[in-house]
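To start, the structure itself, in structure tokens.
Only a single protein chain was left out; the remaining protein chains are all shown in position.
For chain A:
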Amino acid sequence: MGNEESVFFSRVLTELTLSFHIIYATIGVGVPLMIMIAQWVGIKKNDEHYILLARRIARGFVITVAVGVVTGTAIGLQLSLLWPNFMQLAGNVIALPLFLETFAFFFEAIFLGIYLYTWDRFENQKKHLLLLIPVAIGASASAVFITIVNAFMNAPQGFDILNGELINIQPLVAMLNPAMPTKVAHVLVTAYMTTAFVLASIAAFRLLKGSNHIYHKKSLFLMLKLGLIFGIAAAIIGDFSGKYLAAYQPEKLAAAEWHFETEKGAPLVLLGILDGEEVKYAFKIPYALSILAHGSPATEVTGLNDFPQDEIPPLYIHYLFDGMVMIGMFLVFISFVYVIGKIRKWKFISSRWFRWIVVMGGPLAILAIEFGWWLAEVGRQPWILKGFMRTAEGATTSNNVDIMLILFSGLYLILGIGSVVVLRRMFRNNPVEQELEDRHAEKGGDFT
């Protein structure tokens, strides 16, 4: 097997591992915050339903964390195994956030262990809630640090290269690169948003499947409110991400928008198909691309024809971009309708068809996360470190990557199926109604 094949299989394996890890990682970032909010609302309103909600989410979280941790360990090692040349360079410049991330993991893991095993151990519920703060901080911090590494790959700075030697290395400057603010903010907010929609989707599903318990209704309303807030934030920050791209990675934006000729007042292209350089069957929103890129309709947007041909990313990322944005708009729309409907007492928001739409929201949000990452990573090609190292130069020369790909595919299949089966069984064997009854019976006797 030649070098080209190792590069190819390294790419596929990285794509596979990250695409799988990111599902569990996103949930891992969002869930601690959701538990915290639910438990806090429960304490404030003195409502056992919210407390139980927190407790049940926490229980399910154990499973997703486990898969997140093991797949994260896999990707962490794989970065060195599959991209040794890249990591040798990156290690010199961007090792700091990677290192800090391990402390965030420590922090999260320790307090998660404590939190999970101290339910009802404290007289004062608030003390127990306090334990969750480090968990939420740790989870979000790990996302922040890893996203900083990824931002660095998109907009490297903080070092110079002189005769092949790295000089003037400034770790903090490397961390505070121009891609960092929008990327970190967008990743965090979309993680919260996705988690809210996933939890809303579970509540809606339970309501559809016969349980009409007020517990699920409270959960649904809470999660859709949160989903709406974070969804709007995601769209706003997404808009800033577009402006970042226009300034620092214009070829990515142009490829995502099939924008070939540099022009003023550029339209935003939605869907369509490409015939040579001609865009067919697309919806065009006049001036919208100029607004996304620079905030005003008259400004100029650089087109693909102004870049060297071998530095243009694959054009299919257009669909990824459209998919992500449309899902985002759709989710904001349905959560908005639900929240307004709840206030104005619209009947149809409790209908079966509307609930089915909410059920779709969770998987769609996860799909949007995948689309977003594929857009960001494929859109960076052919570079692994933009402007400095091409993906092919970073890869391993080892010949066994194809076999490893098969092994890991099997592993993810097992983990994916296993986690779903276990989660379903866990909640089916212990429905809310049952658990509430048990707790009341328990409370009757002793108060500890």
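Structural remarks
Note that in this section contacts are C-beta pairs under 8 Å (C-beta built on N, C-alpha and C of every residue); 3 or more make two chains touch, one makes a residue touch a chain; residues count from 1.
Methods note: contacts and distances are computed from a predicted model.
For the omitted chain of this complex, the UniProt record lists the protein as "Cytochrome d ubiquinol oxidase subunit II", which is one of "Transketolase", "Cytochrome d ubiquinol oxidase subunit II", "Thiazole synthase" or "ABC transporter ATP-binding protein". Of the options A:16, A:43 or A:81, the residue whose C-beta touches the omitted chain is A:81. Looking at A:169, A:236, A:273 or A:340, the residue that reaches the missing chain in the full complex is A:169.
Contact with the chain that does not appear here is found for just one residue of A:34, A:53, A:112 or A:256, A:112.
Mapped onto chain A, the footprint of the missing chain covers residues 55, 58-59, 62-63, 65-67, 69-74, 76-78, 80-85, 87-93, 95-96, 98-103, 105-107, 109-121, 134, 166, 169-172, 396-398, 400-401, 403-404, 407-408, 411, 414-415, 418-419, 421-423, 425-426.
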